[in-house]
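I am attaching a structure below and will ask some questions about it afterwards.
Of the protein chains in this complex, all but one are displayed in their positions.
For chain A:
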Amino acid sequence: MDHLLELDGLSVSYRTADGPLPAVRGVDLVVDAGEVVGIAGESGCGKSTLASTVLRLQPKDAVVEGEVLVAGRDVLTMGWGDLRALRWAEASIVFQGALHSLNPVRRIETQIAEPIQLHEPGLSTAEVTARVGELLEQVGIPAARSRVYPHQLSGGQRQRVMIAMALACRPQLIVADEPTTALDVMVQAQILDLISGLVKDLGVGMLIISHDLSVLSDVCDRVAVMYAGRVVECGSAEQVFRAPAHPYAKALAQAFPRVGDPAARYAPAGLAGDPPDPHAPPPGCTFEPRCTLAVDACREAEPPLLDIGGRQSACIRVGAA
């Protein structure tokens, strides 16, 4: 059976005046129905580029190689008509920054109704209104509030509206780019609860992008950690967060201290240095310049992503141990 989403050797680079700028380099990833998969990484690691490629929303100057299969069909090569039919109805995206993604001068009901009217032109106005009401209730907003404008809602409620829009045409796959960034802890917990509940009730598959590994560990089944355009670690959320193998995944996991952990008291864990310049990547492992465990061999070749005890990791030391 086809996977809901399958990325196969996906590479994306941007054309710039200084030559091609690689953003995503050879990513393989699978999302199945009823599964939540997370992608963690810092700014510039390629995670948002990857998310936009799933619906072929990447900018015009991006050069994409490899395959993006949604329910077995390649999104990158399909015709415009098929692509339009696929967006919203088969796969939808919740963009980062609900405040800027919603139109400030249109009522939320109009904005949620828009994709429904486009994809199901046969529905009557009453049917569309009823569906919008259902969607709002589903994300925890009273249907009676459907006539408000975005500015009348709080940040958390706007994020709920974004999720309602993504669900509007009953897609099987939802991509969420930083769905809880800029939200408070309590509202974040509410949104994560909502997402988990929707995945369970509707059986959809979900790909969540976040810089916060602790958020992903809470809601995801599997997590992939990206660094400099590549997946460097991939495994169950538990494995990646509790017992990360790759030194970068370790640093990312430690950045979020456990309250009550004496080792973190007055000792914030950081990672010195910056990610490599994509125009001039280091010769071997891209993480080597920041890695405290680096040895000479790390500078020779980029380590492949290897299977190690039910997870994958791209570090020569992990393979050896």
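By definition in this document, a residue touches a chain if its C-beta (ideal position, glycine included) is under 8 Å from a C-beta of that chain, and two chains touch if they have at least 3 such contacts; residues count from 1.
Rule of thumb we're sticking to: contacts and distances are computed from a predicted model.
Asker: Suppose you had to identify the omitted chain by its UniProt name; would it be "Peptide ABC transporter ATP-binding protein", "RNA polymerase subunit sigma24", "Autoinducer 2 import system permease protein LsrC" or "YceI family protein"?
Answerer: This omitted chain is identified in its UniProt record as "Peptide ABC transporter ATP-binding protein".
Asker: Out of A:Ala17, A:Val105 or A:Val259, which touches the unshown chain?
Answerer: Considering the complete complex, A:Val259 is the one touching the chain left out.
Asker: Among A:Glu109, A:Asp218 or A:Glu233, single out the residue that touches the unshown chain.
Answerer: A:Asp218
Asker: Just to verify: which one of A:Met1, A:Met186 or A:Ala280 makes contact with the chain not shown?
Answerer: Selected residue, touching the omitted chain: A:Met186.
Asker: What chain A residues would touch the chain not displayed?
Answerer: These residues of chain A touch the chain that is not shown: 42-43, 154-156, 182, 184-190, 193, 211-215, 217-218, 251-252, 254-261, 264-272, 274.
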